[in-house]
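Only a single protein chain was left out; the remaining protein chains are all shown in position.
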Amino acid sequence: MRIKDHPVLDFKRGKEIKFTFNGREIKAYEGETIAAALHAAGVKELKKSLKHDRPRGLFCAIGNCSSCFMEVDGEPNVKTCVIEVKEGMEVNTQQGKGELSG
Amino acid sequence: MDKVDKMDRADKMGNLDKVHKMGNLDEIERIELAVVGGGPAGLAAAVKAAELGLESIVLFERDNFLGGQLVKQTHQFFGSKDQYAGTRGIDIAEELTDKVRKEAAIEVKTGAVVQGYYEDAVIGYLEDERFQKVKPEKTIIATGAAEKMLSFPNNDLPGIYGAGAVQTLMNQYGILPGEEILMIGAGNIGLIVTYQLLQAGVKVKAVVEATDKIGGYAVHATKIRRAGIPILTKHTIKEARGDSKVEEAVICQLDENWNIIPGTEEILEIDTICLAVGLTPKIDLALQAGCQMAYVPELGGDVPVRDEDLEMTEENIYIAGDAGGIEEATAAILEGELAAINAVRAISGGGSDLEAVYAEVSEKLADLRRGPVGEEIRSGLKKARGDENAGRDRYSRQRRYSK
Partner (left out) sequence: MLEETGIPDRDDIQNNLPDEERLKEGPVAIFECYQEIPCDPCYYSCPLGAIEEFEDINNLPELDFDKCTGCAQCVANCPGLAIFVIDYTYSEDEGVIRLPYEYTPLPEVDEQVIALDHSGEEVGPGRIVKVVNNENQDKTAVIWLAVEKEKLVTVRHFKRMEESSDG
């Protein structure tokens, strides 16, 4: 959910854009990170842990941890908490450690 | 470290300017000062160095924006009025960023990640997906801090965040982390973020704190308490529950030995748990550069050993801000300035003007730390300066053999 009214902050949102998450179309604003935009759309589970297949979500949001790794436009292990969402981006839940051969 | 060790390490780390064919020494850009980290300490350091006359400063920031954690601090700062007190963190970020952008001597590199500090005092960094090099005379490391984790069953469920992440979502992107929250930790960050959540319209069910006292400032506590938020000292989280995301938290009371008192468990229905259980200095780069560390709990864990001038055990590298010990942003700004003054002094050989600025800034920093809430910092700094490090590596500066 996006905040509309805030006592201190005035959120200047960028242009409205669209991207996909596992094929589903999601609305976002330019300047938002991928994870933030997913959050606003109610998506909290971003990946599964490698060993025990447990759900993982955003944790640090500043690129310190690896809890938000996803596959973005075919590239695995993208830190979605710091990478900005772009028009037409294809964001997918990553399988395992990811593959580089495409 | 003896000579053999040193040679061994040199082999492993390598000499960028000699070994790399592309990196012939002449081709590597030489600068006076590199500042790693664009948060309060790094910004203040770069500005001060420019004001004091350095002409080639490079400021590295891994994120795409400057300001570090200040960009999500919506509350007014404490400290001295002439040092940003009464100003909101977000406005301090803007002011410092403006100053940095106005200084022609500062080259700002955002989206640039420093990879390592090599034996020949060359910094390697990744920018635009390219590995690049720069050779500074002096380096200030201001890499900030990382959040600590708390262990409890299911602490990895989505919906459980570090306090900084909640701030990022809420104050930087204007996105609510959830609707009903449990806050863990009543230090300043736990209390401040609780207040910010209330301001954003989120319901905070409780703040739990394992110790018997609220660690943060009393004024932060009274502010959320009068808004009706219970602050439960001697309480902790026993477990989180949920399938694909957190749905419940079990909290309980602790006895004086930190054991759970059976029967005090209480289930809270929440969709978010925020962990504000402390920070630890981000020392990776200082450690990689070979600087000695000391374990100082008062400063948040392993911290670089440094002298009064903030120079670490590796010559020409200074530490400033939370990377050297967890404190707060006003202190980080002053430490950044102090590190810059010392670096400039080492380059230029000093002078009476410089001494006056040094005295002014160090006096302000001392004022800030003088009171009862500065006691831990004062004791921690003594240890980090090596004065009380008996039994550990004594302070001794490594001299680099290639300059």
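Read from first to last, the chains carry the letters A and B; within each, the first residue is number 1.
Note that contacts are C-beta pairs under 8 Å (C-beta built on N, C-alpha and C of every residue); 3 or more make two chains touch, one makes a residue touch a chain.
Treat the numbers as computed from the prediction; the structure is a model and nothing was measured.
Though it is not drawn, the left-out chain touches A, B in the full complex. Contact with the undisplayed chain is limited, among B:146, B:224, B:361 or B:384, to B:224.
Residue-wise, the contact with the chain that is not shown comes from B:212, picked out of B:129, B:212 or B:256. One chain is missing from the display, and on chain A it is touched by residues 5-8. The missing chain lies against chain B, touching residues 75-81, 85-88, 198-199, 212-214, 217-229, 231, 233, 330, 367-374.
We adopt the following convention: only the chains that are shown with their structure count from here on.
Interface residues of chain A, counted against chain B in their complex, comprise 1-3, 6-9, 11, 13, 32-33, 36, 39-40, 44-46, 49, 54-64, 67, 81-82, 84.
Those residues of chain B lying in contact with chain A across their complex are 62-64, 69, 74, 88, 90, 146-147, 156-162, 164-165, 168-171, 173-177, 179, 199-201, 243-245, 282.
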